[in-house]
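Omission of a single protein chain aside, the complex is shown with its protein chains in their original locations.
Up next is chain A:
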Amino acid sequence: MTGPDAVFPRADALAKAVGAERYSADVTPPGCLWAGVRRAGVAHALITGLDVAAARATPGVVAVLTRRDVPGTNRQGIVHKDQPVLCGERVRHRGDPVALVLAESREALALALSRIDAAFSPLPGVFEPAAALDRDAPYVHPEHPDGNLLAYGLVEKGDAPTALADCAVTVSGEYHTPMQDHVFLELPNGTARLTPAGVLDMVVSTQAPFRDRFEIAHALGLNPWTIRVRAPYLGGGFGGKDGATVQCLLALAALNAGGRWVKMVWDREETFLAGYKRHAAVMRVTLGADADGTLRALTGSLLFDAGPYAHLSGEIMALALEHAGGPYRIPHTRLEGSCAYTNNPVGGAFRGFGVLQSSFAIERLMDALATRLGRDPAGLRLQNALGRGEPNAIGVTPEPGAGAAECLTAVLAHPAWTERAAWKRQAPPFTRRGVGVTCMQNAMGYGRGLPDAAAAKLELTKQGTFRIYNSVPDMGQGNASAFVTMAAQALHQSPEAFALIQPDTRHCLPAGSSSASRTTFTFGNALLGACRAMEAKLRARAALALLCDDPARLILSPGLVTDPATGAAVPLARLGALLPRDDRLCVDQFVMAVVENPPDTGRQFKLGFPHRFYSHGACLCAVEVDELTGRVRLGRCVVSVACGRVLSLEGVTQQVQGAAAQGIGLALFEDPALENGCMGAGDLSRYLIPTALDLPDIDCLIVADDEPTGPLGLRGMGEVGIHGPGPAIAQALFDAAGLHVTRLPVTPEDLLSALGGPE
């Protein structure tokens, strides 16, 4: 490692490595109660009976609660409130909760849950989003005015149907991407109690502590200001802890626990059953071009399987539409998107937020076009890569920065590409090798319609050190540590001079969720503002002590403020001891800029559309196919990324490698085996995420870039790296075996049939 990394290792790494860091799941107050829920286990049904007498009579059981015990609206949801805390009349997927138990021990809880007798009268279910939109499909929410159509949107630029009719070549395809489980290692969990003062005090593994208060308050009829949520470091989140998991159930339990602490932890199978998932999507798209490969028009439709509750499905589908043209120059576009309610698991946020789905479709179309034209897929992409100052597929001109062409060029210079012919020739007997390269892009921030805002608080302690009140949870991406690096640089102090307070709605200031590749950008800018205020304050206060009439000439150095004119210095410890608490605090805020003149399209999208800032990348995957078994081994993976200036090379590499690993998992391993609303792969013995044996070392290439409005020149990049592997592996499998991949994950059966099947 060079430069900054040598000076600033991740501040959280050692405490985590020695097992000293306390995650939410590690909080078990002595004598706490345990809470858990009984899940429906049927995909769509009316509840005809719920006998909880035996559960209530179980020794060690403190309370058994049902829908009747829920105060408030009983409805949760980030934007659209359609998900019950406890179901009373109807269940809409197998993971719906029908009763909540509080018990003295885990064992008593498990026994009581098994004694709840729930009777259901099954209703016909809908499990295919296309079928869900049929006029005579059974409705998931009979009261919903548009039937099973949860959300619809249209984005348009130019006149795509006419342009398409004029194209020398057109290619079409129907592409499928699967539902995906986050498999964060820390299971959804939290601990809560009602204090004697009437405060609901909660410690939760959550990406959005500030919003959680409002969601809980709405669902349970509480005053949000009486709810305190703390979010220690998360053991992974990836979007799956954005929105209520345990929150409302746990709060309800705490309201009925007589002031005792209550702990709720979902187990792994329950998390597969009830947790949010990446939306499965079906995309029917057509791309038209001139004979020389110049792209002319893109049309099509995207259909997302929302499951039974809205979560952020409409917003996710909107982002998919916004990215549906890829990082390419396409003058005419017309794309429709729909989200359908079904009785499958609940669709929700997941790293890549809709972009993964539409990226797969456009990259596959680019490959189909290259094949049709007899072109090299990389060359066709370079020819059409969106340049600086050019409008994207929905007519927005993103902020200038390094783009897909620079990223692709970086990957094409890597030996895994330049020496690919030799590598393929060296394939062992009965194996075939192939290489693919594709482009990626991912917008940053919430987008128009809601402020992407953060407020930061910074304190000079009495001892002359600093305290950063972090407001955005660190689910592993390293933002908390990045904040220390930024503040240390801004104030010319050593990182050891900074302590981090993790998000706590009582002490920290609101800053939105840990999501949308926004965390480090938005809070970082707010924090740098607070650092500037702190620097000005320290100079002004030191000037008094140093009898200096020109504070601007004073210099901050580790632990000191010095007057270069006299050589006199005052230690920060002395300033800290002198100043009253109010004078030791600095606060600032930041709101991310939005697209100024949005195109008149996507009118259905009120929130989160369109976006102004994009990070880019390119991905190479080299695969080896076993001709006898059809098994695919990923031999090499190279990812380039352009994300502004790099504050921590280690941090960027970590995000790129981790995102790529999840993209590889989705492409080759993670088959949910969904049938009639039931995940056949409902535990880790059947839902396979990549192990250390399944992945190659992933090379990360940084493309020179700058984002002048970013904190220290950086741009968010936590998501972009997930988009490359799916389409790059698909292209590589065509190269290796002539397989036309239209559906992920790719299975050995797909390859065996492409290779002509076993002899």
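Everything below uses one rule, namely that a contact is a pair of C-beta atoms (placed from the backbone, for glycine too) under 8 Å apart; a residue touches a chain by one contact, two chains touch by 3 or more; residues count from 1.
Here is the rule we go by: contacts and distances are computed from a predicted model.
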item: Protein name (UniProt record) of the chain left out of view, among "Tryptophan synthase alpha chain", "2Fe-2S iron-sulfur cluster binding domain-containing protein", "Sigma-70 family RNA polymerase sigma factor" or "ABC transporter permease"; value: "2Fe-2S iron-sulfur cluster binding domain-containing protein"
item: Contact residue for the chain not shown (choose from A:L133, A:V155, A:C339 or A:A661); value: A:A661
item: Hidden-chain contact residue, picked from the options A:F238, A:F360, A:F483 or A:F590; value: A:F238
item: Sole residue of A:I698, A:L712, A:A728 or A:L752 that reaches the chain not shown, by the stated touch rule; value: A:I698
item: Contact set of chain A toward the excluded chain (per top definition); value: 9-10, 12-23, 25-26, 28, 106-107, 182-187, 233-238, 267-268, 475-478, 650, 653-654, 657-658, 660-662, 683-685, 689-693, 695, 697-698
